[in-house]
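Note that one protein chain of the assembly has been removed; the remaining protein chains are unaltered in position.
All chains are identified by letter, namely A, B and C, in their written order; residue positions are counted from 1 within each chain.
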Amino acid sequence: MKLKEECGIFGAISRSNDVLPLVFEGIFALQHRGQEGAGFAAVGEEGVVHYKGLGLISEVLERAKKKLGKKNAFLGIAHTRYSTHGNKITAENVQPFLTFYGGKPLAIVHNGNVSNAHKLRKKLEEDGTLFYTDSDTEILLQLYVKRGKFSQDKKNPFFEAKGAYSLLILEENRLTAVRDPWGFRPLVLGERGDTLFFSSETAALDAVGANLIREIEPGETIIASRDGSMKSIKFPKSPSFCVFELIYFARPDSIVFGEGVYSFRKKTGEKLAIKEHKMIDVVVPIPDSGLAASLGYAKKLEIPLELGLIRSHYIGRSFIEPDNSSRSASVRRKLLPLREVLEGKSVALVDDSIVRGTTARAIVKLVREFGAREIHYRVASPPLLRPCFFGIDMPTVGEFIASKRTLGEIEAYLKVDSLLYLDIEELKEILGRNSKNFCYACFTGNYPENSLPEGLSDEISRWPYPPILKGKKRILGLFEEKNEI
Amino acid sequence: MKLKEECGIFGAISRSNDVLPLVFEGIFALQHRGQEGAGFAAVGEEGVVHYKGLGLISEVLERAKKKLGKKNAFLGIAHTRYSTHGNKITAENVQPFLTFYGGKPLAIVHNGNVSNAHKLRKKLEEDGTLFYTDSDTEILLQLYVKRGKFSQDKKNPFFEAKGAYSLLILEENRLTAVRDPWGFRPLVLGERGDTLFFSSETAALDAVGANLIREIEPGETIIASRDGSMKSIKFPKSPSFCVFELIYFARPDSIVFGEGVYSFRKKTGEKLAIKEHKMIDVVVPIPDSGLAASLGYAKKLEIPLELGLIRSHYIGRSFIEPDNSSRSASVRRKLLPLREVLEGKSVALVDDSIVRGTTARAIVKLVREFGAREIHYRVASPPLLRPCFFGIDMPTVGEFIASKRTLGEIEAYLKVDSLLYLDIEELKEILGRNSKNFCYACFTGNYPENSLPEGLSDEISRWPYPPILKGKKRILGLFEEKNEI
Amino acid sequence: MKLKEECGIFGAISRSNDVLPLVFEGIFALQHRGQEGAGFAAVGEEGVVHYKGLGLISEVLERAKKKLGKKNAFLGIAHTRYSTHGNKITAENVQPFLTFYGGKPLAIVHNGNVSNAHKLRKKLEEDGTLFYTDSDTEILLQLYVKRGKFSQDKKNPFFEAKGAYSLLILEENRLTAVRDPWGFRPLVLGERGDTLFFSSETAALDAVGANLIREIEPGETIIASRDGSMKSIKFPKSPSFCVFELIYFARPDSIVFGEGVYSFRKKTGEKLAIKEHKMIDVVVPIPDSGLAASLGYAKKLEIPLELGLIRSHYIGRSFIEPDNSSRSASVRRKLLPLREVLEGKSVALVDDSIVRGTTARAIVKLVREFGAREIHYRVASPPLLRPCFFGIDMPTVGEFIASKRTLGEIEAYLKVDSLLYLDIEELKEILGRNSKNFCYACFTGNYPENSLPEGLSDEISRWPYPPILKGKKRILGLFEEKNEI
Partner (left out) sequence: MKLKEECGIFGAISRSNDVLPLVFEGIFALQHRGQEGAGFAAVGEEGVVHYKGLGLISEVLERAKKKLGKKNAFLGIAHTRYSTHGNKITAENVQPFLTFYGGKPLAIVHNGNVSNAHKLRKKLEEDGTLFYTDSDTEILLQLYVKRGKFSQDKKNPFFEAKGAYSLLILEENRLTAVRDPWGFRPLVLGERGDTLFFSSETAALDAVGANLIREIEPGETIIASRDGSMKSIKFPKSPSFCVFELIYFARPDSIVFGEGVYSFRKKTGEKLAIKEHKMIDVVVPIPDSGLAASLGYAKKLEIPLELGLIRSHYIGRSFIEPDNSSRSASVRRKLLPLREVLEGKSVALVDDSIVRGTTARAIVKLVREFGAREIHYRVASPPLLRPCFFGIDMPTVGEFIASKRTLGEIEAYLKVDSLLYLDIEELKEILGRNSKNFCYACFTGNYPENSLPEGLSDEISRWPYPPILKGKKRILGLFEEKNEI
């Protein structure tokens, strides 16, 4: 099972009443960032339009289109999402939330996670605020209304919020893009003709034929008006880009935090290859997450890459398991193993990461059944040890396979002949000078300064030290000692 | 746009009342052979069960499961299908057709196409037969009832039928598997414990954990009874296996007509590589149909393979085009091009085949936009020139891009710097001694002897000669002259 | 619970290509005759159209309309149905069955029930006929094809069938209406301009603005051609009209078997009033089936009629019972009792018939709870004692409340102060000279001569004699003795 990004956001503003199809095209290009619900809000000559629903973007948009008829818009925002923290998503907490303030539309979409949401909510309730959902996005919306807007006093209405929030705020005649001071989640600005676009990823700019202007900076707010003017307000802080966007979440054809995603992933495979010490006959990627890394790995080692596991395209979410089938059966339905590739071979299986290890274990079993002689599992990122509080739906500490086991114990659990992770130092070498701008907390436990509320920081400091890190204590901020990265 | 296989079939018979989940698992593994409708019929201790519907197998089975409750079966057949010849599929012609004869259940599933259906139907109607559908499968069903069954007189009730028919016939206590004398479509026999399985492909045997016993031979009928006994009756003829099963239709992890599909496809890439005469910087597969061939091609040439076009997993059938988008827009939504891979490069795009050329043209345009310096299109099969009458949904003669153009004209249409097809001789070299057992009519127009009704043969002989074959006249049976293959 | 008619049929044929909306309007007017499925088949300038589905007619037609677009027809038939004999209706046995014979369309709709279906089916199977459903209508279809058509030799192809069959048969250019020799189910002929209509009831002729020409006679076949010509062929027998059509099934605004339905029902109430011997304060109809009879009853007695039980319009078929509610709770949801009407009164509750008595008992309980002092149940037909084999879905003998109880026992079961049925002689007096043309078998057990297969006749003769008929033996054909009605 893979980690899930919680959201993707996209917005556009133009002088012409023609952006709605572009907003749809753009959010559709961010489908990989959230597959359980989608929605949009837009303002056009014919008024405000709004639609949201459960399901894939294409399904939601199809239903929306029937309602919209020929309506269009000059300003629109859209959102696609996963549910958070194992909560079942409901129609009500799909975004955007469209509200009315002073008779004018006000809507917001949010990628990220406010880490001190509980405390902020309590504070707002004490001031007489009523909440319609349990979403942290609604807190940001109320902060925006209650703490004064950017345009009035240049003060950041969100300064009380900790954690991750890349936001788009739709108002009657303007579109405001906000990125939290740490810059956890990506947010970029693009243009085509006299239309401005904001997007979680550059791939969505490509999808609408727009050019990338630049990233919104951490702590920056950009207010784009319908007349074409744009204003930037900054509240800088040292950046903490999410490295997992590069490792897994972002589309391979995006440029994220200044890095080409596909080429970054190929490099992780190359790094793994450098320290390879086993005799490998054939490199087999775990589709599709391990593809790019395995290309780099195979090329560097000059060992043939084969599609020994082929991904089936027909596993929908709706498939009822024919019998009480184990994860093995489920994996077998998704991945088609090729005996002619695997039989008698020493196989390197390459993936981007391992979370709980249950799927990896089932894959190993399957590959073994189809005749592999040796199986060497290669992971193109460091061991996952700590949960993310900034917008990624992660298991609890105890559920990570690596958080309580030594390397040997993981090898035994997966039943592989050897297991190799990328080291965090190797990861940073790939990033070079850019490396200091990233958050590695899921590998190190060293959460960015001041990004978590006190209670949570305390709780984290009491979690047991992971055996797999033995001997690496100094470079990690797992406890109180200073992080020297 | 790819060609479509019309059907996949799967069946099981056992002494125990436990085959229904296996039938579901098996047909699910054949999803790639038909995505518009599915159904099954089975006989168990609790009686006959039957369900069919439109949509993907998983969707149909989900609905079926709700109705079935805990019912199981000792004998079952299943079917998955595409619509034929551009006809919209309706609930009524989804298979199996379950009928009752003498109060006993009689159901049939069919992969293939009866080429003299029209004539046979007329003949049966003259004898007072009423038809409920316009399906050729119903003709086979009536032949089975009217011409006497295998078990009675050992005569083949289907001897009047021409063309392709791999059939499974369910009766109260037995399961009959029939393969037409040409053996156009695959059909294999497998076993696990005391359960026998019949399947279009071996991959579905793997899916249920069964071992492959052997192929049903062309012209062979196998009658499997519930008591475990099995009887074979043969009506032999020289085989005409469909080579396109190897080139595109079959799952890469299947063994079809004695050939490993994945390794066959890799070899087509290697063959292409041998005659490569251009300077190629990077090999980019067209996902997913070109993957295996491009691995063979890149390896042979020792040129890096890169995923310069990544397939999006989120294009459902339900996506409403946001605006009046061209095929370009549609291709762009499906394929994510990587600028860092393509820019400034001489790119070899590798696919298994080209049908109309419209998608290929749109892909070339996209790859050009993302910076490719030169584009060399490599096709791992000969030019498609003639329609199939044996179970593949093909365009008419005029719609094939190659049927009316020279190689240079196709290059101009696709806007590529060069275009290379596999030669039919090269295809045969890969197959070696097995090559004489195949049908290549879609490349040559040389349809297997006696497989078409007279009227149709006459019509075919009047089709114009394809310019691309200039100089190859002797080896092709496009006209009256004898085919020497 | 009320008895259910199994079907309604409607057809039209015209020189103009404009009958489809009329066929829809007509079948919609017969909705009360079947609420579980509907369908139609039609032939027009644009070819054959066909649609059928589960649900109410309006729902099925709504779906059909989306598919039809602007297509119309010059010839069409339609059907609405209940399921038979407690079988769950499936999409497959919804009518019409559209088949093709000699390449021409052939479709049939059927109201009634073939009593010797089992035997006929067996016979046809022995001749090599394959059946696709377990419907007796399919038997009639095969008889039509196999036994020679009317037009060829003037012989009735249905002469082997016993029981009830009012049929409409659609062929390429003509519409054939058939009524069985007993004439159990109604079938009328109407016209408007140059369009001819066939319908189960006259109310559907009114709905399309057509004039009633006449009933199709029992044993009559009418063949109407597209050129406007009409041919009648007769196979006469003594008629056996279903008296329950008048009592309950037919729409009150229809004229059925020569009787105005509403005025017939009022007369049954008047007859009941004549023998009333209790002091009644207020007459309360059981809505809606008791309305007409109670108007006649109240008027004759000169006692006020009050709506003491009002029918709720919001009980859909989809309502999930909020808790494990008894029939009482269900009745209470459907019928709203008025305390101000009922309290302290001697109430006559009037209904058309009682089947199992469970609903009647629940209504009595409810009326009692709302304060009625005395409850006198008045039933405007004789006690139901025997099942129908001619197209009405009836309980088995043992389930009729009256089949095993004396009048006093039924009063005790219903907890009424008195109970009065209409006598069969009174029923006949209302019908006058027409009375000899009716079937009363559900009240008497005296099934029309030769209408049942032998085995069934034997079984019936062994059923126990109903206690409620004590002393009426002579006038009833419950056993072997001759029926003298």
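We take it that a residue touches a chain if its C-beta (ideal position, glycine included) is under 8 Å from a C-beta of that chain, and two chains touch if they have at least 3 such contacts.
If you're wondering where the values come from, they're calculated on a predicted model, not measured in any experiment.
> Specify the shown partners of the omitted chain in the complete complex.
A, C
> For a quick check of understanding: of C:12, C:43 or C:57, which residue touches the chain that isn't displayed?
Reading the full complex, the residue touching the unseen chain is C:57.
> Using the definition of touch stated at the top, determine which of A:2, A:15, A:66 or A:146 touches the missing chain.
Touching the chain that is not displayed is residue A:146.
> In the whole complex, not just what's shown, which of C:97, C:262 or C:421 touches the removed chain?
Selected residue, touching the omitted chain: C:262.
> Provide the residue numbers of subunit C that touch the chain removed from this figure.
Touching the chain left out of view, subunit C contributes residues 21-22, 24-25, 28-29, 31-32, 35, 56-59, 61-62, 65, 203, 207, 251-253, 260, 262-263, 288, 291-292, 295, 299, 304-307, 310, 312-316, 318-320, 322-323, 329, 332-333, 336-341.
> Mind pulling the subunit A residues that touch the left-out chain?
These residues touch the chain not displayed: 91, 97-103, 106, 122, 125-126, 128, 130-132, 134, 141-142, 145-146.
Everything that follows uses one rule, which is that only the chains that are shown with their structure count from here on.
> What pattern do the touching chains form: line, ring, star, complete or other?
line
> Just grab the chain with the largest centre-to-centre distance to subunit C, centres being mean Cα coordinates.
A
> Quick check: how many Å separate the C-alpha centres of subunit A and subunit C?
64
> Of all the residues in subunit A, which ones touch at least 2 other chains?
none
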